[in-house]
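Note that one protein chain is taken out, while the other chains of the complex remain in position.
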Amino acid sequence: MAQFDLSPAELEEYRPTIHEPEDFDTFWTGTVAEARGHGGDVRVERVDAGLTEITVDDVTFPGFGGHPIRAWLVRPARVDGPLPAVVEFIGYGGGRGLPHEHLGYAAAGFAHLVVDTRGQGSGWGSGGDTPDPVGHGPASPGFLTRGILDPAEHYYRRVYTDGVRAVDAVRQIDGIDPARVAVAGTSQGGGIAIAVAGLLPDVAAAAPNVPFLSHFRRAVEITDADPYAEITRYLSVHREHADAVWRTLSYLDGVAFARRARAAGLFSVALMDQVCPPSTVYAAYNAWGGTDREIDVYPYNGHEGGQHYRFAPTLAFLRKHV
Amino acid sequence: MAQFDLSPAELEEYRPTIHEPEDFDTFWTGTVAEARGHGGDVRVERVDAGLTEITVDDVTFPGFGGHPIRAWLVRPARVDGPLPAVVEFIGYGGGRGLPHEHLGYAAAGFAHLVVDTRGQGSGWGSGGDTPDPVGHGPASPGFLTRGILDPAEHYYRRVYTDGVRAVDAVRQIDGIDPARVAVAGTSQGGGIAIAVAGLLPDVAAAAPNVPFLSHFRRAVEITDADPYAEITRYLSVHREHADAVWRTLSYLDGVAFARRARAAGLFSVALMDQVCPPSTVYAAYNAWGGTDREIDVYPYNGHEGGQHYRFAPTLAFLRKHV
Amino acid sequence: MAQFDLSPAELEEYRPTIHEPEDFDTFWTGTVAEARGHGGDVRVERVDAGLTEITVDDVTFPGFGGHPIRAWLVRPARVDGPLPAVVEFIGYGGGRGLPHEHLGYAAAGFAHLVVDTRGQGSGWGSGGDTPDPVGHGPASPGFLTRGILDPAEHYYRRVYTDGVRAVDAVRQIDGIDPARVAVAGTSQGGGIAIAVAGLLPDVAAAAPNVPFLSHFRRAVEITDADPYAEITRYLSVHREHADAVWRTLSYLDGVAFARRARAAGLFSVALMDQVCPPSTVYAAYNAWGGTDREIDVYPYNGHEGGQHYRFAPTLAFLRKHV
Amino acid sequence: MAQFDLSPAELEEYRPTIHEPEDFDTFWTGTVAEARGHGGDVRVERVDAGLTEITVDDVTFPGFGGHPIRAWLVRPARVDGPLPAVVEFIGYGGGRGLPHEHLGYAAAGFAHLVVDTRGQGSGWGSGGDTPDPVGHGPASPGFLTRGILDPAEHYYRRVYTDGVRAVDAVRQIDGIDPARVAVAGTSQGGGIAIAVAGLLPDVAAAAPNVPFLSHFRRAVEITDADPYAEITRYLSVHREHADAVWRTLSYLDGVAFARRARAAGLFSVALMDQVCPPSTVYAAYNAWGGTDREIDVYPYNGHEGGQHYRFAPTLAFLRKHV
Amino acid sequence: MAQFDLSPAELEEYRPTIHEPEDFDTFWTGTVAEARGHGGDVRVERVDAGLTEITVDDVTFPGFGGHPIRAWLVRPARVDGPLPAVVEFIGYGGGRGLPHEHLGYAAAGFAHLVVDTRGQGSGWGSGGDTPDPVGHGPASPGFLTRGILDPAEHYYRRVYTDGVRAVDAVRQIDGIDPARVAVAGTSQGGGIAIAVAGLLPDVAAAAPNVPFLSHFRRAVEITDADPYAEITRYLSVHREHADAVWRTLSYLDGVAFARRARAAGLFSVALMDQVCPPSTVYAAYNAWGGTDREIDVYPYNGHEGGQHYRFAPTLAFLRKHV
Partner (left out) sequence: MAQFDLSPAELEEYRPTIHEPEDFDTFWTGTVAEARGHGGDVRVERVDAGLTEITVDDVTFPGFGGHPIRAWLVRPARVDGPLPAVVEFIGYGGGRGLPHEHLGYAAAGFAHLVVDTRGQGSGWGSGGDTPDPVGHGPASPGFLTRGILDPAEHYYRRVYTDGVRAVDAVRQIDGIDPARVAVAGTSQGGGIAIAVAGLLPDVAAAAPNVPFLSHFRRAVEITDADPYAEITRYLSVHREHADAVWRTLSYLDGVAFARRARAAGLFSVALMDQVCPPSTVYAAYNAWGGTDREIDVYPYNGHEGGQHYRFAPTLAFLRKHV
């Protein structure tokens, strides 16, 4: 069925009970503190992207474990700061790519930090540059089941922490106004944005498009599409590990982070999206803790959602809230 | 077989005999003259794309039959002209989309005219805005067999002519240096660029990426992939029309236009490209009539070819030749 | 799920609210009047199909805009008229094909007019011979979204009108009894038959098999299969045009025509039909305005429905009502 | 590769060495004699197919083992005989279907015997009515490997013999001219027609379209498509039986039958046919023992080949040779 | 939807009404009696499988019609009997394969009879050795519709009877304790095990994994996957035979056999199993007539279910009940 999930009316009221572990906040407070404890500098190196109107810096900042994380900082060439900043995270399997792929926000007068996802970047697009120096136990292909038996070892613990540290980093860079930072991203990038907004309630705004990484149980029950199906594949082999898997994922669920967010939130959702089913997106959206929240609905799209149509409403949202 | 076409060494020497009708030049000279005879103004209307560093104009110019063709003109906001211009044509099924999707050349100091393809623009991306007011006989789904029994009625006669008129148009716009115009495009856009370069030998440069629309016979024999397979599908039904089909396509073959080009040419080709098989690309490249020609080879890519990796070499090429 | 739509019991009672524009009848009365106003003759030319027991005429009649529409008229060779007639429309993508493909009704003593669908006929089978001289705006591949932003320009406005004019034409041909004309067709052909039965309440009977072109909204929500998915694809690109699209389609919906039909109606439906989902067929069937209506249900078939099994019940139905 | 087999020029000269067992003729002479020895009557029962111009008889004749085989006999209603006859065999998986599906030859003045294939008829179309009362050893799904370890037990030994007995039967029916009998068929039907033409050199003509069942070894090496791939699947499991399999198939290969044919032969072949690859068709065609042989080539078709386009040339061929 | 069937809670209570013919018991009592009436010896021949710790016998026993059925008997080499026995039936399309594929039960101290399925064994794995000497009417590819118009002629009547006779046979073999016999199998093998447990209520235990062959109507409505879809395919052609088909299948439905079973039963089910949908498995499980019944649920598996994870719980179950 093309619109295979709940009806639009049901989605608007969809507030499932998502189990949250008691030590969720302790776990994450400790994680962020530990990462910050590693210290390390933010390195900002100008690169020649062949552009005259836009400048590009290659940024390296310390993420989880103090590991070096790469990002592009893209800014208008002929404007003096301090600029408001958009910290953007990337969709599953992709990397920060090449600088000229990210000109929109800068052309609109924002500083734009495009953050690599560790270990990813070889699945599509123009590549990433950030290793993940941490190994893992038996895992199904992909990233979602790496370290899945223990929240402390799970891949996305590191990735979410990198996201927090990306905001920490951009706030230290000359020419950026640290009080005017938004987080954004599509799919996995949207999931990371939600997590960061939950961990850093003082970000000014969050704009997750068709976000991934929310309400894992529902996703596994309702869709065969990757990447959620990586969990299914893992459980189809490791039949004895279901409890441990669900426990680990309860530390990583976007719904729990959404509850803790305080920023204005602009979501989008597509009703034919098998990759990030609409009910999983609404589960996070309906739990959003910020006073302002909006969601744009694409009834006839799959996971591509609004694509470039997101630019105008997101820009309007950022100009209002950041 | 992943690299399913000729070997790299064979491709470099591949110069097939492509039949060219005797009245090829007459046909095209008449076609272009007729289109220019329709006259009509170039309309340039500033639009608000939400950008501060880049300006966008919505351009309407008269194409084949004087029909109104739409394009975006994207330019640096803070630079005074006259600017060199890149006229870009779009891949099969897409439209000019939204202005902020086309910021690279402008951010590098060029004027960039992004030309809609008539009737297309609803297959992927953010849409197009240009109708094709001309009907057609029985045709297989897609555009390649519309009017295929007569070169005068074929869809691509109109599209190539629109391309010529796009160059005519950009040369009239204030702030553009009419002597410094290049044509470019990917896939179908590359095929149109080759045709325009053949019809307007005074364009300064042409940059076709993984171009479509060359050596149709070879394509039909070697690949099942669309859009070339639209021809196959048509012939599989209209078994009696093969001669008429091949005759019509001989007026539209990129190899014939490549022979007539005099501009510098920068091609790219992907060795695993089933959509635009490498031998069809080399057939045009090896026939290229310009004194400067280069081709970048992507041995491990399908039709996506170099994607964003094309930006840097294309920019270097444009800076040298335009 | 194999039987993926409503249950048989629900289908029998399925009477959804379908929005009908206020000027629906004005729109169509005007359209038909305008087409008839173009005048034009019906040309009937005997062709040699190699047959001794059956004669074949190549018929050309004026359709929408007075455009020439082609049809085969197939009749028993050794019977004197006047004969009752079946006017048949073709499934999506096909054409009238070759005369010997249509011998059943003539062998049973009927005159049989097999009507081409303009612009179609190159997708499968033995081809069609009728162009559509009208162009269109950006459209997704296929015919369903051509002119979709304005009912006056929509492709099916022309096709339905051609269907009305086909009945007009057959009634003028020597040897046909103008009072004894039925309309029939499968899939798209069934949808056209419904429209014609709604526009010409005096046809004697209508036999739509697994009809297409009814209850577009439901279709888009419930199936990913073409051709309904052409609408989805269009809307997935032109996200801003949904209202205009639904408005246009409200002038073309089989449910509205079914309400206006007065002829006896014989429908068929297949419960595993993803192409024309059963609920869309029942929506038209349950709205049928004729006093006699029957529906044959194929619980274990997809869109092929009853195929050749339709011949016997349709013949019985025609002998009774025509 | 769309045209994946040998080039057209190579195909015209393709005469592979096909091993033929020494006792091939003994085997088949004995087989036919044994079947004829079972005797049995030909039953001809008029059925009401709802037609006025064409009559239909339900024919039952004794096939291999004297087993009852069903066929439709379709004739013009208003013509007195004796008529020339076309005996047609059906494609793989289909049955004789419903009588009104077979009106072309009768409408052209021929008697047309449409022969069921034992055990088949439930895969597509309107069904068959003939059981195969003989079981088999382990076999891959389908019919090609039933009894594959012994030519005496192979399914197609029975089917080919049924084909011979169909000709025997039609020659006994009132109103048929026994000297004017042709055999025909598409795909499997074409393969049976070749076998019957080899076993009964006095049939007047044979018209195999895109025939199956020739040059099995080549087919297995070159295509993954069913039904030839049934052999591959069998051998992929029963790795030890390859010699026995090839030995059995050597008694059933269309090339050996083609050598023995003396009738005029009209073949057709499609160059993109993965089901019956062109080289396997040419292997039989180039071995054809009749003095007249022609082949129609469809360069842009898959296994559908000429479809309804075959009717006119086949009719011309039959009128000339039968 | 990944978990596409009823919810876990609904499944536990799922007890659909399954029509059972009045003469069900008569039919089966007669069938078994007739088979036993054929008499015939059980042949046990030692084979060299290259093993030192395990012995293997090639067993041939008389099945339905007295036809010879093959099986492997695998036993510990260094243990004196009498041993408890597991009679195992094979999944659809496979055969008994090679002896060393079946070492687990013997290594655990059981005698293990691995029974071929007549006519099968060429679809996957290492093959089977048992023919089915009985033919059939028109049937869709596969085994499920062979003889489907008459329960007396249906393929599974023979197969179930072979299963009963396999238990009869193993009870006669030296070194086996006839009172300690269990039946087991996966998919089709599980369906046969259920049937045998219903026909021989004195078997000690039954262990059907993800069993096939239960609640055919539900299966046809809910899944497109083979082999249940063989029924759909048959009915999609033979539209007139639905009543006869459902009547025949009512003699073969696992739910009816489950009601009659008295042995302890250990089932397994997978919630993402499209081949044997969970509701069809629960329909049999919830009807199970034995006092002990358990079911292991695999929520994240498709038809592979528990695979090798079934060994430990099955062994524990067998040690307890056999």
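We just call them A, B, C, D and E in the order they show up, numbering each chain from 1.
Definition applied: a contact is a pair of C-beta atoms (placed from the backbone, for glycine too) under 8 Å apart; a residue touches a chain by one contact, two chains touch by 3 or more.
Here the structure is a predicted model, which means the values were calculated and not measured.
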Touch list for the missing chain, restricted to displayed chains, reads A, B, D, E
Touching the hidden chain in the complete assembly: which of A:Thr145, A:Asn209 or A:Asn301 does that? A:Thr145
Just one of E:Ile54, E:Ile90, E:Ala182 or E:Cys276 touches the chain that is missing; which is it? E:Ile54
Taking the full complex into account, find the residue in B:Leu6, B:Val87, B:Met272 or B:Val322 that is in contact with the omitted chain. B:Met272
Residue numbers in chain D that touch the chain omitted from display: 4, 220-224, 229, 231-232, 235-236, 239-240, 242
Which chain E residues touch the hidden chain? 50-54, 76-79, 97-98, 100-101, 103-104, 106-109, 125-126, 307-309, 311-312, 315-316
Absent-chain interface residues of chain B come out as 1-3, 272, 298-302, 304, 306, 309
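Note that only the chains that are shown with their structure count from here on.
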Identify the chains in contact with chain C as well as chain D, in label order. B, E
So which of A-C, A-B or C-D matches A-E, with over half of the contact pairs the same residue numbers? A-C
With chain centres taken as the means of their Cα atoms, state the distance from chain B to chain C in Å. 39
Inter-centroid spacing, chain D versus chain B (mean Cα positions, whole Å): 50
Could you list the positions in chain D whose residues touch two or more of the other chains? 125-126, 309
Which chains are in touch, pair by pair? A-B, A-C, A-E, B-C, B-D, C-D, C-E, D-E
